[in-house]
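So the structure is just underneath, and the comments pick up after that.
For chain A:
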Amino acid sequence: MVRSLLPTMLQFLLHGLTVLLLPPLLPGLIAKTKAVMAGRKGPPVFQLYYDLAKLARKQAVFSRTTTWVFLAGPVGGVAAGLAASCLVPFGHTPAPISFEGDVILFAYLFGLARFLTILSALDTGSSFEGMGAAREATFSALAEPALFLGFAALAKATSSLSLGTMLAFPGSLTARFTGPLILVFAGWAIVYLAENSRIPVDDPNTHLELTMIHEVMVLDHSGRPFALVLYGASLKLLVLGALILTPALPRAPQAWQNWLVFYAALGLLAVGVGLVESAMARFRMTKVPQFLVAGVLATGFAFLLLLV
Partner candidate 1 sequence: MMPDLLIALTMLSNFSLVATSRVSKAIQFAVLQGVLLGLMPLAMGLGRHFHIVLLAIAAVTVKGWLIPFLFRRALRQVHIQREVDPYIGYTVSLMLCALGTGLSLVLAHNLPLKAGTEYTLLVPASLATLFTGFLLLVSRRKALTQVVGYLVLENGIYLFGLLLVEDMPALVEAGILLDLFVGIFVMGIVINHIRVAFDSTDTRHLAELKD
Partner candidate 2 sequence: MRLYLLAILAAAASGVPGLFLRRKGGEVAAGLLGLAAVLGLWASLQVLSGGPGGSFGLRTASLGLPGLLVLDPLAAFFTIPVLLLSVSGAIYSLGYWEGRRGNTPALRLVYGLLVASLVMLVTASHALTFLLAWEGMAIAAFLLVMAEDREIETRRAGWIYLVATHTGTLFLFAAFALLAKIHGHSGFSALPAGLAASREGTALFWLFLLGFGFKAGILPLHFWLPPAHAAAPSHVSALMSGVLLKMGILGLVRFLSWVPDPPIWWGGVLVALGALSGILGVAFALGQHDLKRLLAYHSIENIGIILLGLGLGTLGKATGHPVMQVLGFAGALLHVINHSLFKGLLFLSAGSVLHTTGTRDLERLGGLGQRMPWTAGAFLAGSWAICGLPPLNGFVSEWLIYLGAFRGLGLGRQGWPVVILLSLALIGALALACFAKAFGGVFLGLPRTDGAAQAQEAPRSMLLPMGLLALACVGIGVAPVLIAPALGRVTEIMAPGAGTTLSSLAGLPLISGVAVVLGLLAFLFWWWIRPVQPAADLPTWDCGYAAPDARMQYTASSFADGLVWGLRWALRPRVRFPRVVGWFPRPTRYESHVPDPVLDRAAAPALRLSIRGASQLRVFQGGELPVYLLYVLLTLLVLLVWMVA
(Lines give C-alpha, C1' and ligand atoms only; values in the text may rest on other atoms or scores of the structure.)
Protein backbone atom coordinates (compact mmCIF):
# COMPACT_ATOMS: atom_id res chain seq x y z
CA MET A 1 0.00 0.00 0.00
CA VAL A 2 1.17 3.49 -0.76
CA ARG A 3 1.47 5.61 2.29
CA SER A 4 0.40 9.06 1.35
CA LEU A 5 0.64 12.39 3.04
CA LEU A 6 -2.36 13.81 1.25
CA PRO A 7 -5.77 12.30 1.85
CA THR A 8 -7.49 10.94 -1.22
CA MET A 9 -9.89 13.84 -1.67
CA LEU A 10 -7.04 16.25 -2.02
CA GLN A 11 -5.53 13.99 -4.62
CA PHE A 12 -8.75 14.06 -6.56
CA LEU A 13 -8.76 17.82 -6.32
CA LEU A 14 -5.25 17.96 -7.64
CA HIS A 15 -6.26 15.59 -10.41
CA GLY A 16 -9.10 17.91 -11.37
CA LEU A 17 -6.96 21.00 -11.29
CA THR A 18 -4.33 19.33 -13.40
CA VAL A 19 -6.91 18.38 -15.94
CA LEU A 20 -8.35 21.85 -16.10
CA LEU A 21 -5.21 23.92 -16.02
CA LEU A 22 -2.31 21.91 -17.33
CA PRO A 23 -3.27 20.88 -20.88
CA PRO A 24 -2.47 24.11 -22.75
CA LEU A 25 1.07 23.87 -21.49
CA LEU A 26 1.79 20.76 -23.49
CA PRO A 27 1.44 22.12 -27.03
CA GLY A 28 3.53 25.05 -25.87
CA LEU A 29 6.29 22.72 -24.77
CA ILE A 30 6.15 20.83 -28.02
CA ALA A 31 6.32 24.01 -30.06
CA LYS A 32 9.17 25.32 -28.00
CA THR A 33 11.11 22.11 -28.48
CA LYS A 34 10.60 22.23 -32.21
CA ALA A 35 11.67 25.84 -32.32
CA VAL A 36 14.81 25.17 -30.32
CA MET A 37 15.67 22.23 -32.54
CA ALA A 38 15.21 24.46 -35.57
CA GLY A 39 17.45 27.12 -34.13
CA ARG A 40 14.64 29.60 -33.54
CA LYS A 41 13.44 31.21 -30.34
CA GLY A 42 9.84 30.18 -30.87
CA PRO A 43 6.66 31.28 -29.11
CA PRO A 44 6.51 31.34 -25.32
CA VAL A 45 5.65 28.12 -23.60
CA PHE A 46 2.42 29.61 -22.28
CA GLN A 47 1.33 30.82 -25.72
CA LEU A 48 -1.75 28.63 -25.88
CA TYR A 49 -3.07 30.14 -22.64
CA TYR A 50 -2.87 33.59 -24.19
CA ASP A 51 -4.52 32.31 -27.35
CA LEU A 52 -7.37 30.77 -25.43
CA ALA A 53 -7.93 33.96 -23.47
CA LYS A 54 -7.97 35.95 -26.68
CA LEU A 55 -10.38 33.61 -28.39
CA ALA A 56 -12.73 33.65 -25.43
CA ARG A 57 -13.21 37.35 -25.94
CA LYS A 58 -13.89 37.11 -29.66
CA GLN A 59 -17.25 36.77 -31.30
CA ALA A 60 -17.73 33.59 -33.29
CA VAL A 61 -19.08 33.53 -36.82
CA PHE A 62 -21.08 30.65 -38.12
CA SER A 63 -21.68 29.58 -41.66
CA ARG A 64 -25.27 29.58 -42.87
CA THR A 65 -24.92 25.95 -43.83
CA THR A 66 -24.31 24.76 -40.31
CA THR A 67 -26.81 23.59 -37.74
CA TRP A 68 -26.53 22.93 -34.02
CA VAL A 69 -24.41 19.89 -34.88
CA PHE A 70 -21.60 22.30 -35.66
CA LEU A 71 -21.29 23.20 -32.01
CA ALA A 72 -21.53 19.57 -30.91
CA GLY A 73 -18.01 18.89 -32.10
CA PRO A 74 -16.13 21.27 -29.81
CA VAL A 75 -18.49 20.72 -26.90
CA GLY A 76 -18.38 16.95 -27.23
CA GLY A 77 -14.64 16.90 -27.61
CA VAL A 78 -14.03 18.75 -24.37
CA ALA A 79 -16.85 17.19 -22.38
CA ALA A 80 -15.89 13.66 -23.36
CA GLY A 81 -12.24 14.41 -22.79
CA LEU A 82 -12.94 15.74 -19.31
CA ALA A 83 -15.16 12.77 -18.49
CA ALA A 84 -12.46 10.40 -19.70
CA SER A 85 -9.87 12.17 -17.63
CA CYS A 86 -11.76 11.19 -14.50
CA LEU A 87 -11.05 7.58 -15.30
CA VAL A 88 -7.32 7.77 -15.84
CA PRO A 89 -4.80 7.70 -13.04
CA PHE A 90 -2.06 10.28 -13.41
CA GLY A 91 1.05 8.37 -12.61
CA HIS A 92 0.61 6.19 -9.58
CA THR A 93 -2.06 8.40 -8.11
CA PRO A 94 -5.66 7.32 -7.81
CA ALA A 95 -8.20 8.12 -10.49
CA PRO A 96 -11.38 9.83 -9.27
CA ILE A 97 -13.71 7.30 -10.83
CA SER A 98 -12.60 3.74 -11.07
CA PHE A 99 -14.60 0.58 -11.66
CA GLU A 100 -14.20 -2.67 -13.42
CA GLY A 101 -14.47 -2.18 -17.12
CA ASP A 102 -13.80 1.54 -17.15
CA VAL A 103 -11.16 1.07 -19.83
CA ILE A 104 -13.92 0.47 -22.33
CA LEU A 105 -15.79 3.56 -21.27
CA PHE A 106 -12.54 5.46 -21.62
CA ALA A 107 -11.94 4.32 -25.16
CA TYR A 108 -15.49 4.90 -26.23
CA LEU A 109 -15.62 8.38 -24.75
CA PHE A 110 -12.85 9.30 -27.12
CA GLY A 111 -14.80 7.59 -29.84
CA LEU A 112 -17.71 9.85 -28.98
CA ALA A 113 -15.49 12.89 -29.24
CA ARG A 114 -14.28 11.72 -32.60
CA PHE A 115 -17.80 11.06 -33.86
CA LEU A 116 -19.03 14.50 -32.91
CA THR A 117 -15.97 16.18 -34.39
CA ILE A 118 -16.45 14.37 -37.67
CA LEU A 119 -20.09 15.36 -37.76
CA SER A 120 -19.35 18.99 -37.06
CA ALA A 121 -16.82 18.89 -39.87
CA LEU A 122 -19.36 17.45 -42.29
CA ASP A 123 -21.89 20.04 -41.19
CA THR A 124 -20.11 22.83 -42.99
CA GLY A 125 -20.68 21.32 -46.40
CA SER A 126 -17.17 22.07 -47.47
CA SER A 127 -15.02 19.61 -49.30
CA PHE A 128 -12.05 20.38 -47.06
CA GLU A 129 -13.73 19.38 -43.88
CA GLY A 130 -15.23 16.37 -45.58
CA MET A 131 -11.80 15.26 -46.66
CA GLY A 132 -10.42 15.59 -43.17
CA ALA A 133 -13.38 13.79 -41.69
CA ALA A 134 -13.01 10.91 -44.14
CA ARG A 135 -9.34 10.54 -43.36
CA GLU A 136 -9.97 10.76 -39.65
CA ALA A 137 -12.61 8.04 -39.81
CA THR A 138 -10.38 5.78 -41.89
CA PHE A 139 -7.30 6.11 -39.75
CA SER A 140 -9.07 5.76 -36.46
CA ALA A 141 -10.48 2.46 -37.66
CA LEU A 142 -6.92 1.24 -37.72
CA ALA A 143 -5.85 2.83 -34.49
CA GLU A 144 -8.69 1.41 -32.38
CA PRO A 145 -7.55 -2.23 -32.57
CA ALA A 146 -4.06 -1.21 -31.49
CA LEU A 147 -5.47 0.52 -28.44
CA PHE A 148 -7.66 -2.41 -27.52
CA LEU A 149 -4.94 -4.99 -28.02
CA GLY A 150 -2.77 -3.00 -25.68
CA PHE A 151 -5.57 -3.02 -23.13
CA ALA A 152 -5.95 -6.76 -23.62
CA ALA A 153 -2.27 -7.31 -23.00
CA LEU A 154 -2.32 -5.22 -19.85
CA ALA A 155 -5.50 -6.88 -18.65
CA LYS A 156 -3.93 -10.28 -19.10
CA ALA A 157 -0.82 -9.24 -17.28
CA THR A 158 -2.55 -7.62 -14.33
CA SER A 159 -5.74 -9.75 -14.37
CA SER A 160 -7.75 -6.65 -13.83
CA LEU A 161 -10.08 -4.55 -15.84
CA SER A 162 -9.93 -1.20 -14.21
CA LEU A 163 -7.64 1.42 -15.62
CA GLY A 164 -6.37 2.23 -12.19
CA THR A 165 -5.08 -1.26 -11.62
CA MET A 166 -4.16 -2.06 -15.19
CA LEU A 167 -1.85 0.85 -15.55
CA ALA A 168 -0.37 0.66 -12.10
CA PHE A 169 2.01 -1.93 -13.23
CA PRO A 170 4.21 -3.75 -10.75
CA GLY A 171 7.00 -1.37 -9.99
CA SER A 172 9.67 -3.90 -10.72
CA LEU A 173 9.40 -5.11 -14.23
CA THR A 174 10.03 -8.80 -14.22
CA ALA A 175 11.55 -10.40 -17.23
CA ARG A 176 8.26 -11.84 -18.24
CA PHE A 177 6.65 -8.48 -18.66
CA THR A 178 9.45 -6.36 -20.06
CA GLY A 179 9.25 -7.50 -23.64
CA PRO A 180 5.50 -7.21 -23.96
CA LEU A 181 5.46 -3.90 -22.14
CA ILE A 182 7.94 -2.38 -24.53
CA LEU A 183 5.90 -3.58 -27.46
CA VAL A 184 2.78 -2.10 -25.95
CA PHE A 185 4.59 1.19 -25.54
CA ALA A 186 5.70 1.13 -29.12
CA GLY A 187 2.20 0.44 -30.34
CA TRP A 188 0.63 3.02 -28.08
CA ALA A 189 3.23 5.60 -29.04
CA ILE A 190 2.08 5.20 -32.61
CA VAL A 191 -1.54 5.52 -31.50
CA TYR A 192 -0.62 8.61 -29.49
CA LEU A 193 0.93 10.30 -32.47
CA ALA A 194 -2.02 9.38 -34.64
CA GLU A 195 -4.76 10.43 -32.22
CA ASN A 196 -3.14 13.77 -31.49
CA SER A 197 -2.42 14.47 -35.11
CA ARG A 198 1.31 14.79 -34.77
CA ILE A 199 4.00 14.16 -37.33
CA PRO A 200 4.44 11.62 -38.88
CA VAL A 201 0.69 11.07 -39.20
CA ASP A 202 -0.46 14.63 -39.57
CA ASP A 203 1.18 18.00 -39.45
CA PRO A 204 -0.40 20.41 -36.99
CA ASN A 205 1.24 23.40 -38.58
CA THR A 206 0.30 22.88 -42.17
CA HIS A 207 -2.73 24.38 -43.81
CA LEU A 208 -2.59 22.71 -47.16
CA GLU A 209 -5.74 20.75 -47.72
CA LEU A 210 -3.91 17.82 -49.21
CA THR A 211 -1.96 17.25 -46.06
CA MET A 212 -4.30 18.04 -43.22
CA ILE A 213 -6.38 15.68 -41.17
CA HIS A 214 -7.31 17.29 -37.87
CA GLU A 215 -6.47 20.82 -38.77
CA VAL A 216 -8.81 20.77 -41.70
CA MET A 217 -11.73 19.49 -39.66
CA VAL A 218 -11.80 22.64 -37.59
CA LEU A 219 -11.29 25.21 -40.32
CA ASP A 220 -14.63 26.88 -39.85
CA HIS A 221 -14.59 27.26 -36.09
CA SER A 222 -13.83 30.65 -34.61
CA GLY A 223 -14.06 32.47 -31.31
CA ARG A 224 -15.16 30.47 -28.29
CA PRO A 225 -15.89 27.22 -30.14
CA PHE A 226 -12.39 27.35 -31.54
CA ALA A 227 -11.04 27.89 -28.06
CA LEU A 228 -12.82 24.73 -27.00
CA VAL A 229 -11.36 22.91 -29.97
CA LEU A 230 -7.81 23.90 -29.10
CA TYR A 231 -8.34 23.13 -25.46
CA GLY A 232 -9.82 19.75 -26.30
CA ALA A 233 -6.83 18.88 -28.44
CA SER A 234 -4.43 19.68 -25.66
CA LEU A 235 -6.59 17.78 -23.20
CA LYS A 236 -6.26 14.73 -25.40
CA LEU A 237 -2.48 15.14 -25.27
CA LEU A 238 -2.66 15.08 -21.51
CA VAL A 239 -5.06 12.21 -21.02
CA LEU A 240 -3.57 9.88 -23.60
CA GLY A 241 -0.15 10.81 -22.33
CA ALA A 242 -1.17 9.73 -18.85
CA LEU A 243 -2.34 6.45 -20.34
CA ILE A 244 1.04 5.75 -21.88
CA LEU A 245 3.23 7.06 -19.11
CA THR A 246 1.68 5.44 -16.08
CA PRO A 247 2.84 1.89 -16.70
CA ALA A 248 6.36 3.07 -17.25
CA LEU A 249 6.73 5.23 -14.17
CA PRO A 250 8.38 3.87 -11.11
CA ARG A 251 6.25 3.81 -8.04
CA ALA A 252 7.27 6.18 -5.29
CA PRO A 253 6.29 5.62 -1.67
CA GLN A 254 4.80 9.08 -1.15
CA ALA A 255 1.86 10.52 -3.04
CA TRP A 256 3.47 13.93 -3.70
CA GLN A 257 6.48 12.17 -5.11
CA ASN A 258 4.20 10.32 -7.53
CA TRP A 259 2.68 13.58 -8.64
CA LEU A 260 6.05 15.15 -9.23
CA VAL A 261 7.24 12.15 -11.17
CA PHE A 262 4.13 12.36 -13.29
CA TYR A 263 4.54 16.02 -14.12
CA ALA A 264 8.16 15.51 -14.97
CA ALA A 265 7.36 12.56 -17.17
CA LEU A 266 4.63 14.53 -18.91
CA GLY A 267 7.06 17.29 -19.65
CA LEU A 268 9.52 14.78 -20.99
CA LEU A 269 6.81 13.28 -23.14
CA ALA A 270 5.99 16.66 -24.63
CA VAL A 271 9.62 17.30 -25.35
CA GLY A 272 9.90 13.82 -26.84
CA VAL A 273 7.02 14.50 -29.17
CA GLY A 274 8.65 17.73 -30.16
CA LEU A 275 11.87 15.90 -30.93
CA VAL A 276 10.06 13.31 -33.03
CA GLU A 277 8.29 16.05 -34.92
CA SER A 278 11.54 17.83 -35.61
CA ALA A 279 13.36 14.75 -36.72
CA MET A 280 10.77 13.27 -39.04
CA ALA A 281 8.71 14.48 -41.93
CA ARG A 282 5.14 13.64 -42.43
CA PHE A 283 4.45 10.36 -44.13
CA ARG A 284 2.76 10.18 -47.47
CA MET A 285 -0.92 9.68 -46.91
CA THR A 286 -0.79 6.14 -48.27
CA LYS A 287 1.94 5.21 -45.84
CA VAL A 288 -0.08 6.20 -42.80
CA PRO A 289 -2.22 3.03 -42.78
CA GLN A 290 0.94 0.94 -42.88
CA PHE A 291 2.28 2.88 -39.95
CA LEU A 292 -0.88 2.26 -37.98
CA VAL A 293 -0.89 -1.40 -38.86
CA ALA A 294 2.62 -1.58 -37.46
CA GLY A 295 1.16 -0.29 -34.23
CA VAL A 296 -1.51 -2.98 -34.29
CA LEU A 297 1.10 -5.62 -34.90
CA ALA A 298 3.23 -4.39 -32.03
CA THR A 299 0.43 -4.56 -29.51
CA GLY A 300 -0.79 -7.80 -31.03
CA PHE A 301 2.58 -9.40 -30.50
CA ALA A 302 2.64 -8.07 -26.97
CA PHE A 303 -0.62 -9.83 -26.28
CA LEU A 304 0.55 -13.04 -27.90
CA LEU A 305 3.70 -13.01 -25.80
CA LEU A 306 1.58 -12.77 -22.69
CA LEU A 307 -0.75 -15.48 -23.88
CA VAL A 308 1.83 -18.20 -24.09
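How were these picked? Simply put, all candidates are chains of the complex that A comes from, given by their letters.
Just a few scattered comments:
Assume contacts are C-beta pairs under 8 Å (C-beta built on N, C-alpha and C of every residue); 3 or more make two chains touch, one makes a residue touch a chain; residues count from 1.
The structure presented is a predicted model; accordingly, all values stated were derived computationally and were not measured.
Checked against 1 or 2, the single candidate touching chain A in this complex is 2. Chain A contributes residues 59-67, 69, 71, 74-76, 78-80, 82-83, 86-87, 97, 99-105, 107-109, 111-112, 114-115, 118-119, 122-131, 133-135, 137-138, 140-145, 147-149, 151-152, 155-156, 159, 161, 209, 219-220, 223-225, 228, 289, 303, 307-308 to its touches with candidate 2 in the complex.
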